[in-house]
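Please see the structure below; I have some questions.
Note that one protein chain of the assembly has been removed; the remaining protein chains are unaltered in position.
Our next item is chain A:
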């Protein structure tokens, strides 16, 4: 089966800073890929490039049959966003809308669903993340972990073929982290294709079908979860040595 995501020699720079220097990897349909690495290694940038939040300077990315390159148009990006969901570290819920409205917004305005359809859908995805009773709450009334689960539900409501997670537990304490990871594990079990940038080594090893270690803007090491137990490069050895 051909991969759902394919990065081919992707480069990206911010001014004179070369954040990505020829990054290539694949993501198979239905798999979970964890990208790990130090702060500044380019892992978040790689993820953001995958849904066009950052424009790449060189190479090519294919995501769900959408091709991203230097001259990608706004219409192409919008088509991409219909297939790819993303969850951010800072949740980015819309604070002026209730949980239910946050989730129903895109199905209603983008998918043109009726209010009743959107409401059923919102209730369904909220149930999936275990927050069915929070439909009418405002984001500020929820804990960080709950807000992040709502953000996941909001993304799920668009029925994406691929979900990206950008350090989604980095702002949470261990207990709240646990409840968010549980939701993500269930998604993985349901067969969702997921790419996550994370500092949760145990999760990367346990749930990830593939682990990618990025260092200095390059894919330094890649393999299944076992590379964390038996690193081949001194850089990864040092990284997991500090992490586990």
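In this section, a contact is a pair of C-beta atoms (placed from the backbone, for glycine too) under 8 Å apart; a residue touches a chain by one contact, two chains touch by 3 or more; residues count from 1.
As a working rule, contacts and distances are computed from a predicted model.
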Subject >> Protein name, per the UniProt record, of whichever chain is missing from view ("40-residue YVTN family beta-propeller repeat-containing protein", "Ion-translocating oxidoreductase complex subunit G", "DNA photolyase" or "Amino acid ABC transporter membrane protein 2, PAAT family") >> reply: "Amino acid ABC transporter membrane protein 2, PAAT family"
**OP:** Check the options A:12, A:81, A:149 or A:205 and report the residue that touches the missing chain.
**Re:** A:81
Original post:
Of A:105, A:123, A:137 or A:171, which sits in contact with the chain we cannot see?
Top reply: A:105
Original post:
Taking the entire complex into account, which one of A:19, A:158, A:176 or A:236 touches the absent chain?
Top reply: A:158
**OP:** Spell out, residue by residue, where the missing chain touches chain A.
**Re:** 51, 53, 74, 77-78, 81-82, 84-86, 88, 90, 92-96, 105-106, 109-110, 140, 154-155, 158
